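Every protein chain but one is kept in place in this view of the complex.
Moving on to chain A:
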Amino acid sequence: MATVELTFSALPAHVRTARLVATAIARRTGVAEALLDEVRLAVGEACSRAVEAHRVHCPGEPIRIELRDDSGRFEVTVTDSAPNDDLQSPGTANGLVSVEASADSMFGIVPEMPGLGIAVIAGLADDVEVSPGPTGVRIRMSWPAATPNGVPAH
């Protein structure tokens, strides 16, 4: 069950807000201090990518972010609503592609280096799932958090 869900308009200024919210909830959930920078950066990358995709395809649609505390892990899911024809490629039949496979085909948030944001996320979170679909992309990532009794999960 999601502990927090929020939606925001596809504006670059809101990405910082999403980062701050995610970091605050990660801290409260018991994610180790040493990992909070990684959470902040990875969530920012996912939201930046979504904002850029929406600005191209559907600027009026909001971006959704879910922050969950499940089974000793802090899980963040960023979902956009931007159609992506490029994602109908071999290897996506089950709706999932590996991060490596998807990185080059994603909308890049950096004109000079498309796909860099996804590559950064893959380098930061030890558990990442990129799920492209015809109606948008979902990026789910998680980090170890404290269990309900406060003992860090492994």
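Methods note: contacts are C-beta pairs under 8 Å (C-beta built on N, C-alpha and C of every residue); 3 or more make two chains touch, one makes a residue touch a chain; residues count from 1.
Definition applied: contacts and distances are computed from a predicted model.
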Given "3-isopropylmalate dehydratase small subunit", "Cellobiose transport system substrate-binding protein", "Ger(X)C family spore germination protein" or "Anti-sigma factor antagonist", the protein name in the UniProt record of the chain not shown would be "Anti-sigma factor antagonist"
Missing-chain contact among A:15, A:31, A:65 or A:128 belongs to A:15
Filtering A:4, A:24 or A:41 for touch with the omitted chain leaves A:41
It is residues of chain A that touch the chain not shown, namely 12-13, 15-16, 19, 37, 40-41, 44-45, 48, 51-52, 109-113, 116-117, 119-120, 123-124
